[in-house]
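For this depiction, one protein chain was excluded, whereas all remaining protein chains were kept in their positions.
Order of writing sets the labels: A, B, C and D. Residues in every chain begin at 1.
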Amino acid sequence: MTQLVIGQLLNGVIVGTLYGIIALGVTLTFGLTGVVNFALGAFMMLGAYATWYLYDVVGFPYPVAVIGAVVVVSIFGYVSDLALFRFTRGNLVNGLLVSIGMISVFEALVLAAFTTTPKDLTYVLPGALKVAGIVLPKIKVAVAAVFLAVILGTYLALTRTWLGRAAFAYAQNPEAAALMGIRTGRLQTIVVVYSTALAGLGGGLYASMYSIEPTIGSAYVLKAVEAAILAGVGSVLGALGGGIILGISENIGSVFFSSAFRDAYGLVFLILILLVRPGGLFGDRS
Amino acid sequence: MKHAILVGLLLALAVPAFIHSDSVLAIAVYGFMAASLAVSFNLIFGFTGQLSMFHAASFGVSAYVVTILVTTFGWNFWLAIVPALAIVVILSLIVGTICFRFKLKEFYFAVVTLAFSEVLRLITLNWNSITNGSLGITIVDTPKIWTPSGTFAIAGGVAWYYLTLALLVVVYGVCSRVLKSWIGRCLAAIRLNDQLGETLGIDVFKYKLLGFAIGSGLAGLVGAFYGFYAGFVEPHFLSISLGLDIIAMVLLGGVNSLIGPVVGALVLTALPHVIELSAELRIALYGSILIFVILVMPKGIVGLLTSRKHAA
Amino acid sequence: MLLDVKSLTKRFGGLTAVSNVAFGIERGEIIGIFGPNGSGKTTTLSLIAGILKPTSGVILWKGNDISTLSPFEVAQQGLVKTFQNPQLFPELTVVEHMRIACHLHIKRELGINRLRTLIGGMPVGLDRLLEQKIDQVLALCRLSSQRNEQAAALSYGGEKMLGVAMGMLCEPELLLLDEPASGLGHDEIANLDAVLRDLKSHGVTLCIIDHKVGFLGRLADRSIALHHGAVIASGKTSDVLADESVVAAYLGKKHA
Amino acid sequence: MSRLTWARSMLDVSNLSVSYGKQKVIREVSFKLEKGEVVTLIGPNAAGKSTTLRTLAGLKKSDRGTIHLAGKDITESSTVDRVRAGLVLVPEGRQIFTKLSVQENLIIGAYHRADRDHASADLERIFSMFPRLRERRDQKAGSMSGGEQQMLAIGRGLMSRPTLMLLDEPTLGLAPIIIEELGRIVRNLAHEGLTILLAEQNAMMALGCADRAYVLQSGRIVTSGNAKELSETTEVKQMYLSA
Partner (left out) sequence: EDVVKIGQIEALTGATATYGWMSAQGTKVAVEEINAKGGFKVGDRTYKLELQQVDTRGEPREATVQFRKMMEEKVHFVFGPFLTNVFNAIEPIANQNNGKFLLFAGATSAHAALGKPDHDYLLRTWNWDAGSAGFGKLMVDYLKKLNTRKVAMLFQNDAFGKTAVDIYSALLKDAGIELQVELFEPGTKDFSAVLAKLAAGKPDILFPGYSDAVLYDIVRQSTESGFGNRFFLVRGSIGPALKNKDAIEDYIAYVPKYFEGAEKTEPKVRAFIESYQKLFKREFPYDQAPLCSSSCYDHVYMLVEAMQKAGTVDDVAKIRAALMSMTYEGMWRIKYDKTGEAVFGFDVVHVRKGGAIERVPYDPTKE
């Protein structure tokens, strides 16, 4: 029993890092452009398909395929910012609608190119690590490690660099930020593209763990929004923490109670946390 | 604007005289119900500033309660609406009290209401003995109304057309009365600056809750009818995607008006049936239209037509 | 005693913003609060208005402790506070602000009968009366010409006056004003002075914070001065302003 | 004035007109600032002082007219480019970053500077100007009192080492003793070569520390001249100095 619980605890952490990486994108985009980009799920899906295509069809080595996918998705992100999100900045409501529209468009693109038949990437890193009776698939451990590294790197970059300072400042008061000489438009573009790149990376690594279909993104973006909120919008490490809390509560909940209520376990947790801290676990109490 | 709405209503009344297509009437019926949902949602969202994700739950719970009372316990349809609405209102008061007492705002509020809504959906989905789980419940009864010349079963497109049009008028009317009253002003104050509102003597908690409960209750009213027209209820009624659809309708039509959501709902309900293309192109076009409309008309369709902002 | 504040203390973490403050306000007077920046003036008024909850102490309003009430309950009891940083309802016009500010009036007037207005609409008489009152207050506050403009289009001074105007429409017994004159020009200050004296003559009690010593000095019957959260002087305004510690901490040599 | 006549003005505004929608707020306003000068723009409420400053900072588009900064036409430049060229606005109503600490607010002021990583000396300078800020360096800026926030906004503006600083009602909410101090600070800064444009209601303080003054009324400059002389004129005395 303890092995079962510990194993699922760890698995929860791993699954949580995936929520976390998308949540980071959600949090950053929201903080800086005032838009909850639901399309990040679709970007993640694009990343997964691009990776599959580059790796399984074209035959690039996996890391190259993932990097390629991140580049492709970033380009999509850049174009979407240029053509769409630039016009919805600071407008939560319209940004939401545009991102919902984009989900349909991306889904259609992928359907037209690859059909609804699920794709399953050739295994990149088969096998599992066995420690003290706990079995963890190697690929999951590797993926989680990459996500952790990226999130921590982002955290350091945001807290230690001027770009990060500018971002925080902008998020609070765009006009004052401009008065400080912060190129706000460029900053927003960088953040939008970076967030989509994170989603692309999420998708690229996702593809090595799970089968992919055109609709995979929607579930993850919801989880990511939940994680971001649970943590408190704007908190980088919080996005990770929120993701992990969700991941663990779902996995542990499914072990002890019916798995049919899997999604509910994280949500109940979320409600409880927000009741104690209405601004999110890591956010300010407002 | 007022005249345009009246003309629209008159036209709507005349439609069944000219159009006999069952499928068109069906789109209209679903459109009216979607519009009712969107109008009631906008009371909470557009006019009070609370992005509730609980609307689908209010709708779905009521649909289920009415259905279960009628099909399992043999209640009269009209009678069953009463407890259904009571339950929805009580649920929304509970959820609202929790959220507003703890001062959850904006996206925090959205996600917590979404969480409650999902929990309710999962309960509906898994409470097999009462709700028949994922299969949902098939409804064969039809609501009847009593007229001096005998009872009349509401069956067929035309009857439902008028019934749901009346439903829309009722929902619209209630929202409009509420918004024009002092309550509407309190709601606007809450939406725009609740701290200021509070120092002006407005019980922010009470009015937030009131707006939320009225909106949710109206959604429940729609739910009561919906299942009986569709012929079934299923757990999907409580799904997030329905909530997102409603948001899209409201935004597309225009948040700052009462009529906007009606327009948005009718357009979005009809749109998929109007686009006759291959499946992929169809959803691509649907998405593109959403994007395009909002970029060209950032205030929604009605927002573009009327430049004057909503007044307190 | 209309309002009686006793040993009021407010701590933010390690910082004591308001420390053991005590003072009373009699019906019909104008009381001034002076003090250097960060001395706890705004915090004190926020505590009275229910916006902040005191760490300790009591606030007696007509003999009842109101320190645990919410802001709206305090307002309903007849105590209304304006904001130091103008607070507005963005998007709404000036007159729409005023209508919202009529909330308490309508509530007092109609009570539960408000429900009837859901069907029948507002009683015509009341409606007309309110509109008249709104016009009157707008005129007093020199906002008539901007009646239908969005509040966001007001200049800073205009925003401040709108705050005062809304406070007046609440018909408070005690109006707490947080720096009403800051950002106002000479003319406007003179006008404000007149408006406030007029209010006083209609029986409204006023408690005012301001750094415009000339303005508040002339207006206030009695004053208190705060420093580091504590009362350092109180009494007749002229005495307070002449107090050595007040001069040293607040006024500086020029005013000495 | 001791400046060489051929030197370009620090700021040269000519025929500036600004409107909100159809409403004209600034009409054909022209004025100049020489390097190291303190110039004040006084006028009653709604005269258009803030609007003028916001237009100079590039936050508001002008209808007509030109703005030259040290000889360079910046009429069409973005706010950021103006900041980078040395023009900084300390906006009305403070506009601080409420969730950042006092110190973080100040540091971000140095954002556009090439030597921004070495701004700690300036930080010290600001702290000695406004000791209250040093005391509260780790407090969240949003929870500071009104006057404290005003000090912060001014300090933050100074952190960017501007060559031209626009102050919009800096005395707003400040205690008399601090206003007095602010007057000294402004003079000192000018002494160090900073050019300052001061929009003020508080004509007493403004005229007290400015070299020259312009009086703005309903969007027009109605009087201008030496600050000291102006403060002697009975009209100005009556209008502005008795508060």
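Brief remarks follow.
One rule holds for everything that comes next: contacts are C-beta pairs under 8 Å (C-beta built on N, C-alpha and C of every residue); 3 or more make two chains touch, one makes a residue touch a chain.
It should be emphasised that the depicted structure is a prediction, and the values quoted were computed from it without experimental measurement.
Shown chains touched by the hidden one, complex as a whole: A, B. Contact with the undisplayed chain is limited, among A:75, A:92 or A:128, to A:128. Residues 21-23, 26-27, 30, 125-126, 128, 133-136, 138, 140, 230-232, 234, 236, 272-273, 279-280, 282-283 are the ones on chain B that touch the missing chain.
If you put the missing chain back, the residues of chain A touching it would be 1, 4, 7-8, 11-12, 15, 107-108, 111, 115-118, 120, 123, 126-128, 135-137, 209-211, 213-216, 218-219, 250-252, 254-255, 258-260, 262-263.
Convention: only the chains that are shown with their structure count from here on.
Listed by label, the chains touching chain C and chain D alike form an empty list. Centroid distances from chain B, each centroid being the mean of CA atoms, peak for D. By number of C-beta pairs in contact, B-C leads when B-C and A-D are compared. Chain D has its Cα centroid 52 Å from the Cα centroid of chain B. Per-chain CA centroids place chain A at a distance of 48 Å from chain C. The touching residues of chain A, counted against chain D in their complex, run 162, 165-166, 168-169, 172-173, 175-176, 178-184, 284.
Looking at the complex, you find that chain C touches chain D at residues 12, 15, 35-39, 41-43, 84-86, 153-158, 179, 181-189, 211-215, 249-255. Of all residues in chain D, those touching chain A in their complex are 57, 59, 79-80, 83-84, 88-89, 91, 95-100, 104, 107-109, 111-112, 116, 156, 160.
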